[in-house]
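Left out: one protein chain. Kept in place: all the others.
Letters A and B mark the chains in the order given here, with residues in each chain numbered from 1 onward.
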Amino acid sequence: MKGNSRLRQILAPGLIIMFGLALAAGAQTYPNSTFQPHSELGRYIDFLWNRLLLLGTIVFVIVEGALVYVIFRYRRKGTETEKPPQTHGHALLEVTWTMIPAFILLFIAVPTVRIIFKTQAKVAAGALQIEVIGHQWWWEFRYPEYKITTANEIYLPVGRTVNFKLNSNDVIHSFWAPQLGGKRDVIANRTNYIWYTPDSSMKSAVWNGFCTEYCGTSHAKMRFRVFTVQPAEFASWVAGQQKPAQYGATVASLPGGQATPVSGGEPKTSGVGAEGGNAPAIARPNGTPTPGSDTIAARAPTTGAVLASLPAGYTFPRNLPEFEYAKPHTPVPGDLHFTPGLTGVAARGMQVYSTAACVGCHAIAGNPSSVGNIGPNLTHIGSRSTLGAGSFPNTPAYLALWIKNARKMKPGIIMPTLGLNEMDPVQKRIIDKASGGLDDQQIADIVAYLSSLK
Amino acid sequence: MSAPAAAHYTSTGLDSRKIAIWAFIGSECMLFVSLISTYLIYKGRSIVGPFPHEAWTSPSGQHFKPILNIPVTSASTFVLLMSSLAMVLALSAVQNKELPKRTTGDRILGSSKLWLWMTALLGTTFLGFQAFEFTSFVHEGLTIRTNLFGSSFFTLTGFHGAHVTAGVIWLLTLLAIDYRRGLGPKDALNVDIAALYWHFVDVVWIAIFTLVYLIK
Partner (left out) sequence: MATTALPTTGTLTAAPAYEGQSGIWSWLTTVDHKRIGVLYLFTALTFFLIGGLEAEIIRLQLQGPNGHVVSAELYNQLFTMHGTTMIFLAIMPLSAAFFNFLIPLQIGARDVAFPRLNAFSYWVYLFGGIFITLPILFNVAPNGGWFGYAPLSTRPFAPGLNIDFWVIGLQILGVSSLAAAFNFITTIINLRAPGMTLMRMPMFTWMSFVVQFLLVLAFPVITVALVFLLFDRFFGTQFYEIAAGADPLLWQHLFWIFGHPEVYILVLPAFGLVSEVLPTFSSKPLFGYPVMVYSGMLIGVLGFGVWAHHMFAVGMGPIGDSVFSLVTMLIAIPTGVKIFNWIATMAQGQLRFTTSMMFGIGLIALFTIGGISGVMHSSPPADLQQTDTYFIVAHFHYVLFGGSIMGIFAGIYLYFPKITGRMLDEGLGKIHFWVNFVGMNLTFFPMHFSGMLGMPRRIYTYDSGQGWDTFNMMSSIGAYILAVATMIFVYNFLKSRKHGAIAGANPWGAGTLEWTIPSPPPEYNFAVLPTVTSRYPLWEGDERDAESARINSQEGKTADELHIVLPYNTIKPMIVAGSMVIMFCGLIFAKPLIFIGAASMVVSLYSWLLSPLEPEHH
């Protein structure tokens, strides 16, 4: 018995210290930590958290300490000759330990109420308004001030208060970017708000965001990205996003993807753009996507006959090693393949896109046939960093697979299976020509078109 | 060492069934509080008509009157209130079964069958009113699927109607026993419990009538 009690005594604090050390060891490795706030709301919460943690620890030490003391002190030794004192209570003691918690709670209650009213006050004038609309399972973001509609990623200028206006199109979701502030539910028939100001001292950075209210099959894959950028970068991004879609035509072909060796015996090829050819060539991003696989044509400058004359606006640079956490690493289903070496032609892709099922759900400003409003707005899809609400990197290779059979890549979604001869996992049938199946070349063309929409 | 070894010793001296029915009624209160609250919360939230107290013209130009018919429901409320009176008389008749009946009045007041029948019939009349109300609402274009008002109204009053129905069946069961072997003072508790339930259902209707029908 003695050993057991001692074990317990060592165990509990030991565990805590262990976790504490693990935590301190790598602040960098916790990209979604709530402990490093980057907004005033975050710091208010952090202030409360620190107080709660401090008082909680004190209570923990007192209670567990008293418990351990009593366990050791009053163990039966077997030598007792009479019964222990049969006390039934002690009024003063009991009043005391009723009052002490009440007193401690005051130190929590007062700042809590103060901060509730401070953080839920009316937002300051001049705040950036962003309308957030939750969908199963992606995010629509609108900037009414700039008439921009985008999906699954937000650009915020540092130092300017942003006011999120939250609505759902279907079930309840919850909007949360842990490093920037708390979460708020996104509910149909009810408008919610949450506002905060990304620290002006911050350098440009990207943060992960999540849906935190269980919303159905792919709740886990309803993520988003927040880019907190310098005001000038934001202005440039806005300017780029405000333009209608432009695409560059393409030219060259590329036989086969350039193989990128990956350690650990993982499958390797990745789609690689032709440096000279400006076209996204596509290969399967086998298994775990390889770093660098999105250096492909999606980011290569486009040239050619129909090349738009306007430059794209600012987009956050990809592949900065310190933001590796914002790049999805979801493996692709093993049975999803794409013909290697195909070259897409954007002009042709636009034709295919505009006559296929795509336009029923997606809108592209500048493409008059594409005005659907069920799926994400694709006007500047080429500038976005992820596909499927943070599920995959937005590279031609992934985009091709996504168009071919999105339902295999993200369970339950509305986006239909489009690839010819692909199995639709929801309808449980093979997609044929009659039901609008697209062959790999057509998909490659669409990819070329979409990737060029910067 | 002098505990009574009686098989049915109780701490309060009350029969257990009486305590249980009060616990049951407490539970039922929460049921109806939830139903009524939902009705009130959804009041005025319906996107399309018909509405309880306001007229409504549909986008296609069809005109709907305010749907609640207060005079008719007042009558049915009165009927249900009277049924509670009959229930009181039925209970008293059962309790006093063994008292001598001297006058016709005594015999009428002392007839448990008469008052049980009366209660059941008044309850059934109330249900008839409700059936009439429901059908006329459906004819006027309000079903349980029409709007939030329809859903919450029919569910609330339907639940109440189901309780009245259960009460009527309970009364008919007591009547069957009465016809078979006669209800006497030893059955008073059974009738008492049924009466408690009946009065409760009645009180709930007063709340519904006030909150749903009278308050605009």
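Please note the rule applied: contacts are C-beta pairs under 8 Å (C-beta built on N, C-alpha and C of every residue); 3 or more make two chains touch, one makes a residue touch a chain.
Everything quoted here is computed from the prediction, not taken from an experiment.
Asker: Contacts of subunit A with the missing chain: which residues?
Answerer: Touch with the absent chain occurs at residues 1, 4-5, 7-8, 11-12, 15, 19, 22-23, 26, 29-35, 41, 44-45, 48-49, 52-53, 56, 59-60, 63-64, 66-67, 70-71, 73-76, 80, 83-90, 93-94, 97-98, 101-102, 105, 108-109, 112-113, 115-117, 119-120, 136, 166, 170-172, 174, 176, 178-179, 181-185, 187-190, 192-193, 208, 210-221, 324-325, 327-331, 411-412.
Asker: Name every residue on subunit B in touch with the hidden partner chain.
Answerer: Considering the whole complex, subunit B reaches the absent chain at 1-5, 7, 9-12, 14, 16, 19-20, 23-24, 26-28, 30-31, 34-35, 38, 41-42, 45-47, 144-145, 147-148, 150-152, 154-155, 159, 173.
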